[in-house]
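The complex appears here minus one protein chain, its other protein chains still in place.
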Amino acid sequence: MASVKTNTSKKKSLQHMTLQKKDALTGYMFIAPALISFIVFVMYPVIASFVISGFDWGILTAPRFIGIENYKTLFKDPIFIESLKNTFTWVILYVPVSILVSLIVALAMDMPLRGIGFFRTMFYLPVMTPMVVCALLFVWIYNKEFGVLNYILSFLNISPIGWLSDRNISLISIALMSVWKHSGYNMLILLSALQGIPESLYEAAALDGITPWRKLINIKLPLIMPSMYFVVLTSVIDAFQVFTEVFIMTKGGPGYSTHTVSYYLFANAFEYGKMGYACAMSVVMFFIILAVTLIQDRIMNKNIQYDS
Amino acid sequence: MKKIISIILALAITLSLTTGCSKAPEASKESETSKEQETPVTTEKPADLKWDGYEASKGLTGKITYMHWGDDYERQMYADLIAAYEELVPGVEIEQVYTPGDYYTKLQALAASKTLPDLFWLNEARVKEFADAGLMKELTDVLEKYPAISDGMFEGAMDYGKADGKQYCIPKDFTSYVMYINVDIFKEAGIPIPTSDWTMDDYMDIAEKLTKVENGRTVQYGTIVNNYRADWINFMGNYDAPWFKDGKSNISDPNAIKGLSVQSQLIEKGYAPAPGTTEEGEERLFIIGQVGMHPSGRWVVPSFLSECDFEWTAVEFPKGTTRVSPFITANVAINADSNNQEIAANFLSFQMSETGLGYTLASGLSVPLYESLVNNKDILGEPADAFIASTAYIGDKEQIDALATGKWAEYNSIITAELSLVYDGSQTIEEAAANIDKKANETLFNN
Partner (left out) sequence: MASISLKNINKIYPGDVKAVTDFNLEIEDKEFIILVGPSGCGKSTTLRMIAGLEEISKGELYIGDRLVNDVAPKDRDIAMVFQNYALYPHMTVYKNMAFGLELRKVPKNEIKRRVTEAAKILDIEHLLERKPKALSGGQRQRVALGRAMVRNPQVFLLDEPLSNLDAKLRTAMRSEIIKLHKRLETTFVYVTHDQIEAMTMGDRIVVMKDGFIQQVDTPQNLYNYPCNLFVAGFIGAPQMNFLDAKVKVEGENIIVDFNGNFQFILSGDKAKNLKAYAGKDIIAGIRPEDIKIKNTEELSNYKTKATVEITELMGSEIYVYFECYGHKLINKTPADTIVKSDSEIEIAFDINKMHFFDKETESAICH
């Protein structure tokens, strides 16, 4: 009987809802799957890592609250400082090159050539290949003794280079691999932006007497800026979190030359049993990425035309 | 989330590629044949399959879980082991939890959520950590009930399953470190295959002789240097170096430096290539016949067997002033909170019995820990002699002491990082040793 009662009252309340509320409810129902997974898989871990960063905790041991001790240790930890430095180097190295390559390829792929679909696929192929596979592939390509890269260079009488074993270039080598791996994705976004530019704009420009260079500078680039904004933003965020490449290709070495924050964080969390310390790192990274993103937003958003 | 998935993927694929790739063809063939051989044996269980714990198994009922890592071939071996046990002990069901990738992430997560399997594997470096967290059953009573587990096991091996003097887990098998020899290269150079009494000086000498340089490019290396714990433990240990002393890192010890210098000199003089930061490359060099001597563990045997198209063998590690053998193993532990510890213990005794090891050692991946089995060619195939010889000096006190701190993983990372800077020529061994000691003692061993 009780259940019957609640049922009717529920029904009633639904009937009594205003149309606007009903619409709102429908809307929430639609976003619920995304919202719930966002809360469970993003919000909760983020908040949890903020909390955990205040503890001395290694998953297996009982957590012990230590306040900001982890943060104090963090900024005295030379390996963390080194990792931070490497991560910034990576971002500065990788992002511009990656985006430049993506842009150049996108511009080339935008040309109305025969069989262009084939080339577009080729450039996108690395994106669809798992990072682990790509990284392992390049471990062999970069191998100092019998890697294909050094083999090719041997014809130019260049003596073997330790692409991954020389600490001065190992980060660059990984970055190049990563550019090859990822540029297809950004290429696709920029390409679709380029293809979204109405043909009539080019025609108007042709009548205005535009040169190819001015066309690039004055028409194409400004009009793909919204996509470029997205590409830069996501690339920077991704770059700050570089992990898999390093994990597979160098394990952070030689020395600490390819230690990135994400790699060091992983090692601390799952190998050294220092989850709390790792969380403190992730919190620091969170704020660094947030700050960088906000700065970028300030700089770029002002100059962007969204409606075309 | 994306990162975690990629980590899992990463590990899964690295494992399957590094182990699976190199071993798969031959190994899977062997697996089939071994199964064929094994099956008829299973039917004759009263005669052959009874083990010391058989009596104790009577009346056991229940279900337990068994978690382990390994390649697909190992998965099959353990599936066979479990099947054999289940046939002998009909009341028991064992669920195999095969975790090829990201093992410790998963194990730690299970531990944190109090859902650890009844039996699980644990690397020697993790023992202290898990013991401290009270996750493993203390095994004194198990060893009393099943004395065969520890009886006849090589001296020192059990130490790797101990924490704070208590036995928490049992090494299931092990691999020592030996020197693999490309016999063809030795013959071509007219150098006799080293014997058990060869020294570091001989090693250096032969490495020089085997190194071939053409037009400024090295086309054949004398040997290989791995930046791997077993390597540097061997080099330091063979000079009897107290590289971990009184709870502190002590790599600056002259004998430790002496041992490590052998490695760095090999690179410096061009007898060995500077090691990459991942190990696969070095192994490949041996397989393609460009290296005379290759220090490594037992695990390379399946791939060498299937891939090397030249004659090869293994000899003991060259002597310094003495010899040690670092211990690389997987321990089997019983969950401290398991409701079925009786069954778990019984299964453990089965696994460690001759019958059980017959299933799990067939691949040649590792070496049995019992005197009685090591000389059994069905269990330890060729090359066997070097491994058998190394059982005389299993274990390294410094390694055990360092493991006992529970901070091995991080210590290991520091050593690897600093040594890699020696290998790429950025610092000397002395500088590296000083850096290691300083870093480790400041951050890890500071109490």
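First chain written, first letter: the chains are A and B, and each begins at residue 1.
Keep in mind that, in the parts below, a residue touches a chain if its C-beta (ideal position, glycine included) is under 8 Å from a C-beta of that chain, and two chains touch if they have at least 3 such contacts.
Predicted model, so just to flag it, every value in this text is computed and none were measured.
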item	value
Chains still shown that are in contact with the chain withheld from the display	A
Candidates A:M122, A:I158, A:A206 or A:L294 - the one touching the absent chain	A:A206
Of A:N218, A:Q241 or A:T293, the one touching the omitted chain in the full complex	A:N218
Hidden partner chain, residues of chain A it touches	198, 200-201, 203-211, 214, 218-219, 222-223, 225, 305, 307-308
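The rule we apply is simple: only the chains that are shown with their structure count from here on.
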item	value
Chain centre separation in whole Å, for chain B relative to chain A (CA means)	37
Chain B-touching residues of chain A, taken from the complex the two chains share	41-42, 45, 58-61, 77-78, 130-133, 135-136, 139-140, 143-146, 154, 159-160, 162, 164-167, 170, 241, 243-244, 247-256, 258-259, 262, 266-267, 270-273
Complex contact set, residues of chain B against chain A	1, 3, 6-7, 9-10, 13-14, 17, 104-105, 108-109, 111-112, 129-130, 132-133, 135, 216-217, 221, 227, 273-278, 280-281, 284-285, 288, 290, 406-407, 409-410, 413, 416-418, 420-421, 423-424, 426, 439, 443
